[in-house]
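In this view, the complex is presented without one of its protein chains, the others remaining in place.
So, chain A:
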Amino acid sequence: MASKTEVTNVKNKWMSFLVPALAVLVSLLIAAIIILFIGQNPIKAYGVMLKGAFGSRIAWADNITKMTSLLLTGLAVGFGFRAGVFNIGAEGQMAMGGIFAMLVGLNMGNVPPVIAIPLTILVGMLGGAFWASIAGWLKAQTGAHEVITTIMLNWIAYHLTNYLVSGPYTVGIGIPKSPEIAKSAQLPPLLTAQASTVPSGIIIAIVAAIVIYIVLDKTTVGYEVKAVGFNPYAAEYGGISISKNVVLTMAISGALAGLAGALEVMCVHHRIFGAFTSDRGFDGITIALIGQNNPIGIIFSSFLISSLRAGSNSMQTVGVPDDIIVIVQGIIIFFVAADRIIKTWIIKASKLGKNKNSQTIKGGEEA
């Protein structure tokens, strides 16, 4: 075991890439063993997964559709982490974003798309921001831990969605669902590949990532938010209000998750139904951690997770339940939490490499 100083002293700029990359590899390896355990062939399963993620136009369309909301929930969680807030409630905030977008989108029948689309998006973001702010306000006012409050808000949003789609906004028979939003509030597809489409939401999501990158790196708001996350007491000593920044962080984080919900409604389903967020909010945690809370890193990590998600659906066809991806995510997060384990491996490996090199040099001198 490497000592603490040894681990923290390593100033390898590759470390922030290597740690999550190794975490992903190790978790896929452990998952392969688990697949063997239930008597299936992991190589075949992973092959099918790759095909399901990239093998056809439909696969790509599905992949990019998933990536849209995942990028945004990843940004939501990552932005929170940068400010030292663990927003585990992106799931509920995404649901609220969808609910708000649906409520506005229903009434956009006589409004031209130029107004209807931005308005619906904006209200969806406000819905998510409002939901997250409750937890932010409680943390600032009473010190209530955001993990517990946001989890509770997730459940409340879940039950609220079920209430809306089975009560006041129910339509049709079968699974309880809301009516479709007006045509003018629906976002047109970017591309159409046979039966499925690539939503234009992906452009909005990538723009959001760049905006968050600029906010964090180039603005006063970003500086204050990061300062509070880095050392709240020092920040307060320097004249930065902790409570103001906690509420602001949660609001921005929630707005991003709300945007994910709004786009899911406007691009994909055009309505809401029970659990329409399909765990994207929780996937956001993995995505933020793999992307090391860096907005640009999160673009890539959200593509990784959307590929795993899209591919895991096809794994079902060869008898591997798609929950394997949840295990993979859990293991990735576990290793990112305990990043010192992986850092120690890297240090040991690089030392081993150096020793080998010096040995061969010595050997050369003797001969």
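As a convention for this text, a contact is a pair of C-beta atoms (placed from the backbone, for glycine too) under 8 Å apart; a residue touches a chain by one contact, two chains touch by 3 or more; residues count from 1.
We adopt the following convention: contacts and distances are computed from a predicted model.
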Out of "Putative ABC-type transport system, permease component", "Sulfur relay protein TusE", "Cytochrome c oxidase subunit 1" or "Potassium-transporting ATPase ATP-binding subunit", the chain not pictured bears the UniProt name "Putative ABC-type transport system, permease component"
By the document's definition of touch, the residue of A:151, A:215 or A:347 touching the omitted chain is A:151
Touch with the missing chain holds, among A:16, A:162 or A:197, for A:162
Where chain A meets the left-out chain, the residues are 1, 4, 34, 38, 86, 88, 134, 138, 141-145, 147-149, 151-153, 155-156, 159-160, 162-163, 166-168, 282, 285-286, 289, 321, 323-334, 336-341
